[in-house]
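With one protein chain held back, the other chains of the complex are shown just where they sit.
This part shows subunit A:
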Amino acid sequence: MLLKGGYFLSRRVLRAMALVFAVSLAGAVHAGNSLDPAIAMASACSSCHSAHSASSDAEGPGSLAALTANEIEQALLAFRSGERVGTLMNRLARGYSDDEITAMARVLTKQ
């Protein structure tokens, strides 16, 4: 696909865009604007969680792509409460409110 600036978008990115449009329309918000704080917060996750970190070892941080928003949200809540024991995630999850966890989980994956 060519945008007016002449930029070619890959099929993968287009699929991501379609997904994101769905997310933002579902929230009845102007594209991008009100999601920015959640996007900014969630953008830190990919420093560890990406396709590049996914390993054959099940213990790795791995990609979040296979998870639903609800699964990410529940995992973060369980890390925060200590119900689930991780290495780093307990320490990080304690820095976020319920609303922030919900918002990040939504922008990280589909609803």
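Here are some notes:
In the analysis below, contacts are C-beta pairs under 8 Å (C-beta built on N, C-alpha and C of every residue); 3 or more make two chains touch, one makes a residue touch a chain; residues count from 1.
Operating definition for what follows: contacts and distances are computed from a predicted model.
For the chain of the complex excluded from view, the name given in UniProt is "Flavocytochrome C flavoprotein subunit" [choices: "Flavocytochrome C flavoprotein subunit", "TIGR03960 family B12-binding radical SAM protein", "NADH-quinone oxidoreductase subunit H" or "NAD-dependent epimerase/dehydratase domain-containing protein"]. Within the complete assembly, residues 3, 5, 7, 9, 12-17, 19-21, 24, 30-33, 35-37, 39-53, 55, 57, 59-61, 63-66, 87-88, 91-96, 100, 107-110 of subunit A touch the chain that is not shown.
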